[in-house]
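One protein chain omitted, others in place.
Entry: subunit A
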Amino acid sequence: MQNAAVSDEQPFGAAFSRARLIQYSVAVVALVLVAAPLVPIMYQAVLDKPIYDGQAILTLDNFSRLFSNPKFYEAFKNSVVLSAVTTVIAGIIGVSTAVFIGRTNIPGKKFFGEVVLWPMYVSHLVLAFGWFMMYGPSGYVTLLVEGWIGGKPWDLYTMAGMAVVAGAAQAPLVHLFCASSVARADASLEDAARTVGAGPFTVLRRVTVPLLRPAITYSAMLNFIGCLEMLSVPLILGTPVGKDFFTTFLYTQGYSGSNPDYGLIGAAACFLLVMISILIYLQTKLLKKAGRFVTVKGKATRPKIFDLGRYRWAVSITLAIYFGLTLFVTVGGLGLRAFTTFLTPLLAPWELLTFDNFALIFEYDAYQRSITNSLLVAGIGAAVAVAFVSLITVIIHRSGFRFRRALEYVALYPRAVPGIVAGIGFFWGMLLFPFMGPLHGTIWILILAFTMRTIPTAFGAISPALMQLSQDLDQSSRTVGADWWTTQRKIILPLLRPALFGAYVLLFLSFLKEYASAAFLFAPGSEIIGTTMLQFWVNGDSGPVAALAVIQIILTITFVVFARKLLGVKAYG
């Protein structure tokens, strides 16, 4: 009703109130944090020599070299094709699980409803390793089937293979968006279809699913972008056969010997940034339009459950097989591999049982440290990030700060920054900006990079709760004599506690999973589970990789249970 927020300007004399000081500081820190990786990348993109070289001069040569590089075109084509196919696969799987689990009477739907979200908790890197060890060219299942049929059953190192892996990993996102839409669907539209003579499958196909169009479009855009910036699957399954993608192009260029081509990397990273920025812009536009034909009403009609009759078992068994093959076999395979010297169908696993993989990890400081570092980064980093983003959020929604619209753009921009680009950017930032130098080799540079990447996630988790709090609550606090900052500290932030806990859980899990931006940032002393896994994998040691994956999964499960029991927070869904 009244102004968006109470102004916090200071009258007479006092040049700078506490409120303004805090608001400007937070805004400046946010701007620096978001710009820290972007500026070096754009700067390097137009330099003829490495960014740390004082002799470097401005040039556009990097871009002409990039655009005349056949490997880059190949990477571009591969990335776009993989993302498109992945998006379609993830869409089909996600819509099916959302509709069948949410709206039909299949047996075991409660169990499926839990399992379907599990891949979201695990890093894509771990999932990719799982597939590699089970279904890769010399994977356990592959060899097993090969023994039965006497020929190569499939090849995971193809576009189709990778798309299946990435699609299964990204399907839960589609499920999540569609499930909430499905639960709020207007039952009368479906009833109308039933009365004109449509059977349950026809109604699902012709009415229910088309009504999900906005949710499908939105999650498809997210997945397309997510796949473009995905490093794990292309790296684990593409590089062995020399297939290049955007992210692996950057990764291998960055790690190619002692003399990486800085200018080329800068130009490529810049190109990726621009491309994803455009996609995000289009997505926002699309979403605005989508709102117009959303058919879901505020009315609370409880959607009906479709009786699939005798097909209910068929659907249920199909789902069970799907989850069995994509989740239980892959994750179970990781577990099996972690406790064996090697995995082959020729010998029973218990004959190869060993604890050597774990022993190796706990014997060496560097490996052990990667676990404690991961926990520190997730535990402390997520807390720091939530504290920081909660300030950004109250400034954007609950202050008279002059630049709060601009701050919102800054806070949301990191959506367009892929992990690997952020990693390269922060790394160069440490070379370019003297004040960032001391962060080198500490976990703080990781925390900064991860925080920057997750500002939009945390903002999205806190904002809705804040908008539901009546303005009267802050205004009454102001009139009884509290200034802006006291009001936020004593009234608004305490009332936001559930949302802050929720954001903490989300961020903890994503910090634990994150590896792509760390790949360029870690140094001896600041390794994390993801980077150590990558190192073992490069050396072909899949035993310790599996052991670390198992440790990461155990940490995740422990934390998720803890969050549910103690904080009462469910991370997804």
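Note that in this section a residue touches a chain if its C-beta (ideal position, glycine included) is under 8 Å from a C-beta of that chain, and two chains touch if they have at least 3 such contacts; residues count from 1.
Keep in mind that, in the parts below, contacts and distances are computed from a predicted model.
Enquirer: Name the absent chain as its UniProt record does, using one of the following: "Thioredoxin reductase", "CbtA family protein", "HNH endonuclease" or "Iron(III) transport system ATP-binding protein".
Expert: So the chain that does not appear here would be "Iron(III) transport system ATP-binding protein", according to UniProt.
Enquirer: Among A:Gln170, A:Gln283 or A:Ser477, which residue is in touch with the absent chain?
Expert: With A:Gln170, A:Gln283 or A:Ser477 as choices, the missing chain is touched by A:Ser477.
Enquirer: What does the interface between subunit A and the hidden chain look like in terms of residue numbers?
Expert: The missing chain touches subunit A at positions 1-3, 6-12, 17, 470, 472-473, 475-484, 486, 490-491, 494-495.
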